[in-house]
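Here the complex is missing one protein chain, while the rest keep their positions.
Take a look at chain A:
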Amino acid sequence: MTKSEEYDDIPGTIVFDADRSRQGYHLNMFCISLREQKNRDAFTADASAYLDKYPMTPEQRQAVLDQEWNLMLELGGNIYYTSKLAAYHGINFQELAGIMTGMGSTDYRAMMLAGGRSIEGNRNKKEWEDK
């Protein structure tokens, strides 16, 4: 999508840089609008009409409707924004992490209680490919 950056080698991580911010602008502005109750109500009343106000790409719009959380990040979303859409769906930060990591809430929470995900084996993409 953009010129390759050193941080693109970090596995399972989408760094929200200026290029992604540009691509995700309308997606993120849609998500943050859900901070307000009146907007949440409008989205509930007519999702399609509400989404029409934000000129996202068809792919972004579908990711929103399908609640594809990782895909939203890959299409320029940022977690502080997409978490507002998650909250709209009653999903908190830790549950969202459970979904994005594919672990599920119970296993994710247990991992955090046991000290979190270790840095060992999680520094670069090569380490993940070797797994």
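Here, contacts are C-beta pairs under 8 Å (C-beta built on N, C-alpha and C of every residue); 3 or more make two chains touch, one makes a residue touch a chain; residues count from 1.
Here is the rule we go by: contacts and distances are computed from a predicted model.
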{"item": "Absent chain [UniProt protein name; select from \"(2Fe-2S)-binding protein\", \"RNA polymerase sigma factor\", \"Protocatechuate 4,5-dioxygenase subunit beta\" or \"Urea ABC transporter membrane protein\"]", "value": "\"Protocatechuate 4,5-dioxygenase subunit beta\""}
{"item": "Touch list for chain A against the chain that is not drawn", "value": "6-7, 10-18, 21, 24-25, 28-29, 32, 34-36, 70, 73, 78-81, 83-84, 87, 93-94, 97, 100-102, 108, 111-113, 115-119, 122-124"}
